[in-house]
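As you look at this complex, bear in mind that one protein chain is not there, while each of the others sits in place.
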Amino acid sequence: MKGRLDPRRIGLSLVAPVLALVFAAVIAVVVLVVSGYSPKSTITQMLDYSAQPRTQVLIINTATYYYLSAVAVAIGFKMNLFNIGVDGQYRLAALVAAAVGGNVALPGPVNIVLMILVAMAVGAMWSGIAGVLRAWRGVSEVISTIMLNAISTAIIAYLLRPGRLAVQTQGSNNIGTKPIPESGRVGGISLIPDAGMKVFGLIVVAVLVGVGYSVLLNRTVFGFDLRATGGSQTAAVASGVDVKRMLVVAMLLSGAVAGLVGMPQLIGQSYSYSLDFPTGLGFTGIAIALLGRNHPVGIAFGALLWAFLDQSSQILDLEGVPKEIVTIIQGATVLSVVIAYELVRRYRLVAEQRNVGKALGETAEPPAVTTGAPA
Amino acid sequence: MSVVTPTTVSPVPAGRPPRPGAGNVRRTTITIALAVVGLILLLSVVRKLSGATDLTAAGAISAALALAVPIAMAGLGGLWSERAGVVNIGLEGMMILGTWGAGWAGYQWGPWAGLVAAVIFGAVGGLLHAIATVVFTVDHIVSGVAINILALGATQYLSKALFEGTEGGSTKQSPPVHPDMGGFSVPGIRDPLASIEKHGWFFVSDVAGILRGLLTNLSWITLIAILLFPLTYWVLWRTAFGLRLRSCGESPVAAESLGINVYRTKIIAVVVSGGLSGVGGAALALAASNFYQEGQTGGRGYIGLAAMIFGNWRTGMLAAGSALFGFSDALQLRGGGSVHALLLLVAIIVILVGLWQLYRRRVVQGLIALLSGVAVLAYYLVSDQVPGELTGALPYVTTLLVLALASQRLRMPAADGLPYRRGQGS
Partner (left out) sequence: MPAAATQTGTEPAPGAAPIAVQLQGITKRFPGVVANRDINIAVRGGTVHAIVGENGAGKSTLMKILYGMQRPDEGTISVDGTELTLSTPADAIAAGIGMVHQHFMLADNFTVLENVVLGSEPRRAGGRIDFDTARDRIHRISESYGLDVRPDALVADLGVGDRQRVEILKVLYRGARILILDEPTAVLVPQEVHRLFGAIQELTGEGFTVIFISHHLDEVLEIADEITVIRRGETVATVLPKDVTAAQLAELMVGSELPSPQTGVATVTDRVVLQGRGLTVRDADGRDLISDVDLTIHAGEVLGIAGVEGNGQTQLVEAVVGMVPLASGQLELDGTDITGWGTRRCREEGIGFIPEDRGRHGLLLEAPLWENRMLGHQTERPNSRGIWVDRKGARADTERIVAAYDVRTPSIDVTANSLSGGNQQKLIVGREMSGSPKLLVAAHPTRGVDVGAQAAIWDHIRRARRDGLAVLLVSADLDELIGLSDTIKVMLRGRLVADADPGTVTPEQLGSAMTGAAAAGRGGASAPMPDPVAQDRAAPAADPPGSPPIDVPNQPGSDHPGEQP
């Protein structure tokens, strides 16, 4: 009986992402060469820059919110739901949470908890709209979440005006929500010496979310139902799962985690939601979830890798290499990783069939996949 | 004693009556004509009540048509792809590639070169998607999302590398395309219609405005786009190639068993769908403006998909859906007053729908529709204007509403989105 920490199995799981990364790296090298830049110097620059302590802190911080975003997406993926709306969900959630945190004068830790809960609620609600539309009217959540993203941008533009939720920041052109009072902020963790910067305190939240995600999915009956519905909706229905309810709950959960994406930044650094709050984190989450194959540890590695690419490429601009090369690497990685996973999956299925056949002695007909259904 | 004892049974009506098959509902010309007339009447009413002359002004209609084109092209692309069984979420990315290609080739060699380049660039995106989904059986939606990311990154990189430092160009924009794409007008009707329109008569002026908008100042791309619709219908429903393509989307197993190369057909379909999205991109970069700009597509690829779903995967209703979305897009650009008037229109329509639902005994849905309609009406009456920041959301809200209300009686190709491997037949 194979143990679960079977080295062969782990090896096989790693083949796909490694293969994909190699392939993406090759593409990047080709693009750079064709555009007239030196791949070697580009890579050395990136590596040098990332060796600096300050960059490392930036990488960890970036990875923190990437991780949350990816987990949010992964929850949906496990049920074959595509929550492309993480982007709109986290921004809306961050805005509302920031406004609440800045204007409600509650004592410190309570304020923090309140903001986190508000963010999760807003994210869940926004995502829930898509879930309800899918469950009740069969509307593809892919399209509805994308539409909701755009709508949330409009709503944020509307709310982020002086007189509504925002105020003019002193001495700058920036508009933001009222800053969170000192007591409501979370300090950083001095993880890396000489960095001059601290790691987000809320990295703890990210870790908890990861653990919670893993436990929920693998150890609870709800998680079993979720994975069953993602594996085969018809089988799940026959096993007693209420698919409509499942759809909505999964989207709510995904949205709630999405709401947390902006929290480390908000509560640990910016202290207010303003025009320059990071955007686009939702789409990054999708890519990382795919790269990490929806696995809590895999996603963590994916998040770190992505953050590394993002941060270390900042230096490239100064040296004349368009830093968008990294976007191409990222896009190519996503595409090649899904192809690689598919190939590995097929290989694994065939290999398993062969092994089972060998172990049992040969029978005549290949194992049935779907039988029994009449025309 | 008999071995089989029938139970007491009353006669049962024989068999199922043949139900109207997918898309076989014949809309007679009369029904269509009636619907159009009814719609124009409604628009007239709303215009009179709200004073928003923009609703049927030639300028607005013209803009609506121009903005409908990219949506329609994306929708048509989606149709080709999904009729062959491949879900294509990557239309947005392919359209982005199209806009970029149009800008890049356009500023160097003129608008027609831009159009050709747009089609090629879009088709390349389609080819990538085709290989991933057909050859490697990657999940269709994942591949589509990946292509969108890739397209964005590639165009950003290329813009930076090629447009920065050029005259009129920047990292986010291509130099302008000269000369203009140009267009075509039906001769002789512009002025007579304009004068009728100015009078503001109920219904007649609206018709005049609509006609003027539709028949004058049409970009060549718009014409091409319009022609692509009957062409698509003819190819997909009247030729052997089209039948085979559709069979791949309905039952690839049957198709393969009859000797059809399912892989090749699907790949062709998806490449065509990429090319069509490219045309949509060209419409944005060459007709609606005359340069490539980052973010130009603004989600129209997805709206096009919604139009396709609204159209039940058929060309006729797809066109209608695109027109609807294009109209909302155009109004949003013209400012708060028109959007405000649109609220009234939406309110009336939703209330009518609600009454219809109640008549059909669908109480819950009917009540929800009625309440929403009344709510929108109330908002219209209470407010003067829709806030500027929110008007931008109009096309997206429209899309959501349409999908939410229309999603039920739809029949998508039976094998749409399902992975297919050669030899997987029974």
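Which chain is which? They are A and B, in the order written, and residues in each are numbered from 1.
The criterion applied here is as follows: a residue touches a chain if its C-beta (ideal position, glycine included) is under 8 Å from a C-beta of that chain, and two chains touch if they have at least 3 such contacts.
Note that the structure is a prediction, hence the values are computed from the model and not measured.
When the whole complex is considered, the residue among A:Gly36, A:Pro162, A:Gly240 or A:Gly320 that touches the unshown chain is A:Gly240.
Only one residue from B:Arg212, B:Arg244 or B:Arg300 touches the chain missing from this view: B:Arg244.
Annotation: of B:Ala151, B:Val177, B:Ala225 or B:Ala255, B:Ala255 touches the absent chain (contact as defined above).
Contacts to the hidden chain, counted on chain B, fall at residues 1-9, 11-12, 14-16, 18-19, 21-22, 24, 238-241, 243-244, 246-247, 250-251, 253-260, 411, 413-414, 423, 425-426. Seen from chain A, the chain kept out of the figure touches residues 1-2, 218-225, 227-228, 231-232, 234-235, 237-242, 349-360, 362-375.
Operating definition for what follows: only the chains that are shown with their structure count from here on.
With centres set at the average Cα position, the gap from chain A to chain B is 30 Å. Touching chain B in their complex are the following residues of chain A: 31, 35, 82, 84, 133, 137-140, 142-144, 146-148, 150-151, 153-155, 157-158, 161, 283, 286-287, 290, 322, 324-328, 330-332, 334-335, 338-339, 342-343, 346. Listing the residues of chain B that touch chain A in their complex gives 89, 128, 132, 136-139, 141-143, 145-147, 149-154, 156-157, 160-161, 298-299, 302, 305-306, 309, 387, 389-390, 392-393, 396-397, 399-400, 403-405, 407-408.
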